[in-house]
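Can you keep this structure in mind? I'll have questions shortly.
Yeah, one chain of the complex is gone here, protein chain that is, but the others are all in their spots.
Chain nomenclature is as follows: A and B, assigned in order of appearance, with residue numbering initiated at 1 for each chain independently.
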Amino acid sequence: MSPDHDDATLLRAVARGDEAALRLLYDRHAPWLSIRLRRRCNDEEVVADVLSDTFVAVWRGAGRYRSDGEPAAWLWGIAVRRLISRLRGRPAPEPHSAAALDGHAEPLASAEDQVLAGVEYGDLGTALGRLSPELRAAVQATILDGLSTREAARLLGIPQGTLKGRLRRAKAEMRTALVSGATP
Amino acid sequence: MSVRGGHADEALLLRYRDDACDPATAASVEAHLPTCEACRARLAGLGRAPVVDVAWGRVVAAIGTPEPSPAVRLMRRMGLSEADATLLRAARSLDGSWTIATIAVVAFAALAAIDGGSSGRALYLLVAPLLPVIGVVVAFSSSDSLADLISATPYPKARLALLRTAAVCAASVPLVIAFGAAVPPIGWLAVGWLMPALALTTLTLAAMTWIRPATAGGAAGALWLLIVAAAFATDDVGAAVASGPALGYALVSAVAAACLTVRLKSAHEPGGPR
Partner (left out) sequence: MTTAPIVEIDGVTKRFGATLALDAVTLTLGSGVTGLLGPNGAGKTTLIRVLSTAEAPGSGSIRVLGHEATGRLAERTRVRRLIGYLPQEVGFPRGMTAFSFLDYIAVLKEWDDTAARHAEVRRALGLVDLSDRASSRVRTLSGGQRRRLALAQAFIGDPPLLILDEPTTGLDPEQRAGLRGVLSERGAGGAVLLATHQTEDVAALCERVVVLADGRIRFDGTVADLVATAAGQVWLSEEEVPGARMSWRTGTGRVRSIGGTAGPGAEATEPSVEDAYLLMLGHRPEPLEEAA
């Protein structure tokens, strides 16, 4: 295995038990995964556990990777679910200051890309920015991280009902913000 | 400024990494990263957080460590330390197939006694104390080819011997008692075998400081076979473990244990180099 191989090739090698391929994959993906996990949980110990669990799961289950998906998104999907199960039964993690907003788990369609570009430059970003940290976290986990309400509730350490309520409020507030922002 | 031409520049990635950009910007970086190899590589190039190396160490340990056997897993849950569990990994008589074989043998011996015949009870009594003995022999002989190497390590060998013996007994004794107790004709023999088992095991351990584990175990087995056969010939198998002989077993255990202690003190280990 050489550093020129793409992720899908490395994953196939990992499925055959090639440790060197696992290491290459780790060197490529662990840095960004660790930062992204860190923004959702500011406990180093938990992040180290989740990161290692993720790659152990990759080692044992690399054969389950479907070659049509984006490997990076597949890895994040494993990592964020590991994070949820690691946090299960624990008190809710401290809300992390700027970790409030979050990215995307599944492969992004280009349309979504544009929406997200809008998040930064457009009114949507302003609208999101105005949300209270709890509401923003709810939007982040469900819409941007692509988690189900059950998973998102676990990640945030709140009951599902509370999460659904926050989501409704967040939608309403954003609608208002966008409408009022659109009128000069 | 930041996400230009669809890519994140180094300055932005640095702010993202250090948690110094506003939520909306961070969101767009996170949306971008899973789709862009170049930006991920640029981010990785900014240096590795210590957590990345710590986690890699755990990955290697996890994929490099075979699942412990059910017996060791159970002992681990009951408080066996991680280091001790690691030591027991080399003992074959604690692996899953060994446990299954033990269950099969003891089940066969116990079932043979179900009709209350004396030959069935004799079989149970013959087999019961030998299971821990064989377990100990195998636990030590699997390290036979490593004997030189192990003896040159600073680990206290007396503790190693005790650990192995205790683990093997913990894995076999309850099984043998349970099967014996489940078959009524076996009666008090279900616990009666414990004294001779103690004597035979300590005797084997002491003998293993002189001779090969298999030889020591074979000798102990032959001795026990003679005792059971003699009792069987008198039509009372129970006589082999009656109070009189039991006293003898206690005495033998004490002498063998004392002998073993002396041998260990003079650095002769069971299963050690010869």
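By our rule, a contact is a pair of C-beta atoms (placed from the backbone, for glycine too) under 8 Å apart; a residue touches a chain by one contact, two chains touch by 3 or more.
Model, not experiment: these values are computed from the prediction.
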Neighbouring shown chains of the undisplayed chain, as defined at the top: A, B
Of B:L149, B:A178, B:I211 or B:L226, the residue in touch with the unshown chain: B:L149
Residue touching the undisplayed chain, where the options are B:A20, B:A41 or B:A90: B:A90
Contact footprint on subunit A, counting only the chain that is left out: 17-20, 23, 59
Interface with the undisplayed chain - residues on subunit B: 57-58, 60-61, 63-66, 82-83, 86-87, 89-90, 92, 95, 142-156, 160, 265-267, 273
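The definition used in the following text is that only the chains that are shown with their structure count from here on.
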Subunit A partner contacts - residues on subunit B that touch it in the complex: 2-3, 16-17, 19-35, 37, 40-41, 43-44, 46, 48-49, 51-52, 54-59, 62-63
Complex contacts: residues of subunit A adjacent to subunit B: 19, 22-23, 26-32, 34-36, 38-39, 44, 47-49, 51-52, 55-56, 59, 70, 72-73, 76, 96-105, 107-108, 112-113, 116-117, 119-120, 125-126, 128-129, 136, 140, 144
